[in-house]
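Removed from the display is one protein chain of the complex; every other protein chain stays in position.
Chain naming follows the written order as A, B and C, and within any one chain the residues start at number 1.
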Amino acid sequence: MFEVRVQSAVFDASAEAARLSDARTDVGALVTFTGLCRADPDAAGAPLTALVLEHYPGMAEEEMARHLDTARERWPLTGAVIVHRHGRILPGEPIVLVVTASAHREAAFAAAAFLMDWLKTNAPFWKKEERGAAGGWVAAKASDDAAAARWTAD
Amino acid sequence: MFEVRVQSAVFDASAEAARLSDARTDVGALVTFTGLCRADPDAAGAPLTALVLEHYPGMAEEEMARHLDTARERWPLTGAVIVHRHGRILPGEPIVLVVTASAHREAAFAAAAFLMDWLKTNAPFWKKEERGAAGGWVAAKASDDAAAARWTAD
Amino acid sequence: MKVLYFAWLRERVGRAEETVEPPAEVVTVADLARWLAAKDEAHAHAFENPAVVRAALDRRHVKPDAPIAGVREIAFFPPMTGG
Partner (left out) sequence: MKVLYFAWLRERVGRAEETVEPPAEVVTVADLARWLAAKDEAHAHAFENPAVVRAALDRRHVKPDAPIAGVREIAFFPPMTGG
């Protein structure tokens, strides 16, 4: 089972993972990555009160599906699910979910890390921070570009 | 919250993961690895009917706790749980669980992969296969030794 | 041709989308960005630093030198910060 989804509602990571392993005996490794909204204060000490995620409807799903196809070409996966939320997200809430299943742990780990790195830099989502009255658009990180680039360097 | 546990009962991966992220706003990344029992047939075509896991009580928990300490020294984790089952395990059932939580995804992914690689080669557990009337002890894999060694090579 | 804007490009332009008919000499994505920037102050502000503006043609990432001929939908946006 392979699926990508964009939604505003909170997702249930364990239910998504269960769909990849329940009633099967060929899955040896199941990796679930959940990205969550942190309340980290900024340099001025203002804690984050919310994230607002804007996305490009249509392209977001297509780009996620293309990344998933690339992962399936590179690793022997028995299943994978990507769920990405949009809209207003509070600290402590989940933002993104990647679940990968494979016979072997190396493939499940590598595919999950790959998908997350590519989502960060290529999926058309943009985060805006609310910090009380302040806030603003999150700048892209060079470290994320470097993380994504390592999958094409080898 | 950091914890290691050896038990014969099936564990609830989502409940263990929830304990690391619920009611907190400093966790940005949660990685859950579940290792499951596969029914893969052997070279003669006999499918696995069960795994029996023997362990060294006391040392198993201590060794898992030492690995967890090493992971905490290497990566900024906000929490981690390792649960390893012993006894008779059927195809499709979970065997081992590693959950890691951190502010950042790189640390959570790396620590989870590290813990799994070290569990495979250093935690005192031994798998015996049941394949109908046949079966026998699982041999250690050179690929697991190599996977564990990569954490000391750099 | 439909042009979409996201994140702070949308905020600076003041709208999420518009339909434009650029002249024939506008051949590439970079040409279109320059042509749009010349429209008014809001567009000029959105495109003031072309190095931080990314583009997609019909929902696929492209480089600034990509030709826009035959494209139905072009989107401009800052570097992605999802995940």
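One rule holds for everything that comes next: contacts are C-beta pairs under 8 Å (C-beta built on N, C-alpha and C of every residue); 3 or more make two chains touch, one makes a residue touch a chain.
All values derive from a computational prediction rather than experimental measurement.
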Left-out chain, listing which of the shown chains it touches: B
Selected from B:A13, B:A29 or B:A123 as touching the chain missing from the view: B:A123
For subunit B, residues in touch with the removed chain: 35, 53-56, 58-60, 62-63, 84, 95-96, 116, 119-128, 137-140, 144
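Just so we're on the same page, only the chains that are shown with their structure count from here on.
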Chain centre separation (subunit A, subunit B; CA means) in Å: 23
Separation of subunit B from subunit C, taking each centre as the mean of its C-alpha atoms, in whole Å: 48
Distance from the mean Cα position of subunit C to that of subunit A, given in whole angstrom: 26
In subunit A, residues with contacts to at least two other chains: 35, 116
Contacts with 2+ other chains: residues of subunit C: 83
